[in-house]
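With one protein chain withheld, the remaining protein chains of the complex are depicted in position.
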Amino acid sequence: MFFQETVSQAPQFFGLVPWIVFFPVIGLLFNIAFGGMILKRSPAGEKIVGWVASIASGLTFVVSVLLLVSLLGHPEGMVVPLAEWIKIGSFSANWSFQVDTLSVVMMLVVSIVGTLIHIYSIGYMHEDVRHNGDPGRYGRFFVFMNLFIVSMMILVSADNYLMLFVGWEGVGLCSYLLIGFWYDKGEDGIGNAVAGKKAMITTRIGDVGMLLALFAMFWAFGSLDFNTIFAKAPQVAAASPVIILLITLFMLVAVTGKSAQIPLYVWLPDAMAGPTPVSALIHAATMVTAGVYLVARSADLYILEPQAQFMVTLVGSATALFAATIAVGQFDIKKVLAYSTVSQLGFMVAAVGMGAFVAGMFHLVTHAFFKGLLFLSAGSVIQGVERGAHHIEHDPKLKKQSKSLGPDFDPQDMRNMGGLRSRMKVTFWVYLIGAISLSGLPPLAGFWSKDEILAEANKLYIWAYVLLAIAAIFTAFYMTRQVLMVFFGKPRSAAAEHAQESPPVMTIPLMILAGLTVLGGLINLPEFHTLEHWMEHTLGQAIHKAEFVMLVAALSTVLALLAIVAGWWFYNPRRYEAFWAEPAAKRPDDPLRRLIGPLFELWKNKYWIDELYWAAILNPYIALSRFLADVVDWRFWHDWFHDQALFGGFNRLTGLLAGRIDLGIIDGIANGLGTLAQRVAAVLRSVQTGFVRNYALSIFLGVVIILGYLLLR
Amino acid sequence: MIPDLILFFGLALVAVASAIGLLLSRSAVYAALNLILNFTAIAVFYLVLDAPFLALMQVTVYAGAIMVLFLFVIMLLGAEKLSTGPTLPYQRPLSILLAVILLLEAAYALFFRSSPGAPPAPALAGFGSPQAIGETLFSAYLLPFEVVSILLLAAMVGAIVLTKKPRRRG
Partner (left out) sequence: MLPIEYYTGLSVILFTLGALGVLIRRNALIIFMSIELMLNSANLAFVSFARSYEGMSGQIFVFFVIAVAAAEVAVGLALIVAIFHTKRNIDVDQINSMKG
């Protein structure tokens, strides 16, 4: 608002919007065409490939900034048509880019986090491809990453649900490709591929909901354009509210799939099989927030249907608490963050469900910063530990001294870490910033956004507030636990002891993200509500006037501090080292188990939800598939229907036709005619004696007869 | 009238007798001679019937040329005698039976179907003369006459081709 007078004459760059897609397309085409060759020929090939991809991504950020500048002058935005796509009768779906305040926020988040993660990956993948023993895949990684940026940009810049769906599926594809990036690694050599498949199939279930929502929208509105649908929505809702309810609930199914909500969240923790930058970009910062964006984008539909809003809020807040508890019981550094992500996505979904679209989007932005930061730092930690392990392997003196790490050594297990604070200083500090932000302590970004959600929940749904507040306590607790286990105390493995800091190409993006995490809250501080005013242009009537409730903020801060204190009490270095020093046979795997053993077991095993799904859905499904394949398809269709009924019946019919009809009747007639002719000929042949005098006699007989006839006539 | 009858029956007797001789002769040579006699008798009938040109043609072409050709072949083949023995036992009685029936039919036609004719009037002068035949032949029957010449040519070529020994190759 307050910009408007000063920059209303700002230049317009709306026409540039297709380039947010074209730049990464160019980047990925370049790397497809020349990446392999460059990697082979040039010693600096990895840098060239990585920087090409990073620059392609960075240029989208530049374009996004230009769009932002344009929007300052013309906050109503515009639709930039690129090409006609589908035109059937009155229905049309085009490649058009919607530039408005909501989509540009997403573009900015995707491009800035994406670019930083691209740059980080230049360093990270350098080691990762060597650690996993296939440097040739370096180029492929960046192709996939650019493809992800393309898909995500299509998703957020679409002006209709069909184009959005293209991006929606595109990011799903990239997610699948990148989770299974080391498809030949993992459990039994297929673990990562299985994780990718799980992500693909689970989100596909959600995508069915998306498709059904699209069909319902087409049926109800005859169009898939945002503007048409939102304009018509009040009328349609007045005429038949059920159809709006159906659309919004189908969309909720899509959201649970893509944004990892109950009941379809199970794929996200497994998705940590992908390289860590992928976890940061796709499975924390951007793709998984697509569901939140979808609900915010469809705000005009959701505000018409309180029941759907209630369902979304319920799913979101339940997921937030549920996943937060699981995170407490995890030992894998990335799994903790994964469940944390599920939990935080629950916060966002609950927020947009409540109608607090701005709060949801605000949390989306800050979460993208600090969760991206945390994942990248975790990647740095993991590689630090790997470097330590590598160092030991290649130093014979150290190898003798320290116990062998063995092939089962897991560089991601927090129990193998400890004491990294002094060994990886930069990583420690940025991690700490991310953790505090996630825990919700002021003045970091996470505090402001989470608090806004809590304030809204307090006002609208008190039960949601309770769930989310408890989730926030758990969040602070598990982050304290993680930070203490990873960075404090003494190293608990030789690898951790020799861990080394990551190169600047990785730490500099971390520092930038840390800066964003610190400052991210500025975009929607209480009293100013910059983001809210910004979003008003797009969300319009759907907007809630957020209030800063001091009591709520103070309460959540106190609760977070209490949780941190509790975390310190359980996991402070002295106590944890004492615990660790106990004989391995006597001590459980975690100090928390002494206090709440069964509950911890429950959390560690993720409530056995995966097992439940196996027992309740997958095994019966597989049994059904087997039954259908073996009995119905093979025995019934193939053996019985095809072989016996069709083939046998046909055989019998043809046998009948061939034997009875053809041989019996048709051939009988033909042969009978032949035989008849033969017999007649045999009779007539005897007339042909060959004696010329007989013939003469016949002629003479004829003469006599004819003469007799002539005379007697 | 009487001399006509005597002439007719005398000649008819010669003709029928020579025909029977042809029928019954053992040797082909005798058969040929009988046939020549028969042809000569018929030539006399032609004269009686005002066809002097045909009578002369009968003697020269038939009795002369054709029968000489027959005799020539008979001599060439030297097979005037044939093995005897009936090969077709029913042929002879059936033939005679049919011949009798034919004769009866002819007698029926002659005696009962035609009115007993008066002798025809004396012929006009020049009827059947070579001049009259020539005029008719070269006016109304010119085309058949020319066709006959081609027929004779063809017959001549055919006879040569048929009797020529197949040329051995090599």
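For reference, chains read A and B in written order, and residue numbers begin at 1 within each chain.
By our rule, a contact is a pair of C-beta atoms (placed from the backbone, for glycine too) under 8 Å apart; a residue touches a chain by one contact, two chains touch by 3 or more.
These numbers were taken from a predicted model, which means no experiment stands behind them.
**Q** Could I get the residues of chain A that touch the absent chain, sorted low to high?
**A** Within chain A, the residues touching the omitted chain are 684-693, 696-697, 700.
**Q** Tell me, which residues in chain B touch the chain that this view leaves out?
**A** Touch set of chain B with respect to the missing chain: 4-5, 8, 12, 15-16, 19-20, 22-23, 25, 28, 31-32, 35, 38-39, 42, 45-46, 49-51, 53-54, 57-58, 61-62, 65-66, 69-70, 73-74, 76-77, 79-80, 82-83, 87-88, 91-92, 95-96, 98-99, 102-103, 106, 110, 114, 116-120, 122-124, 127-128, 132-133, 136-137, 140-141, 144, 148, 151-152, 154-156, 158-160, 162-163, 165.
To be clear about the criterion, only the chains that are shown with their structure count from here on.
**Q** Cα centroid separation between chain A and chain B, in whole Å?
**A** The computed centroid separation for chain A versus chain B comes out at 120 Å.
**Q** Per the contact definition, I'd like the list of chain B residues that touch chain A in the complex.
**A** 87-88, 91, 94-95, 98, 101-102, 105, 108-109, 113
**Q** Over in the complex, which chain A residues touch chain B? Could you list them?
**A** For this pair, the touching residues of chain A are 691, 693-694, 697, 700-701, 703-704, 707-708, 711.
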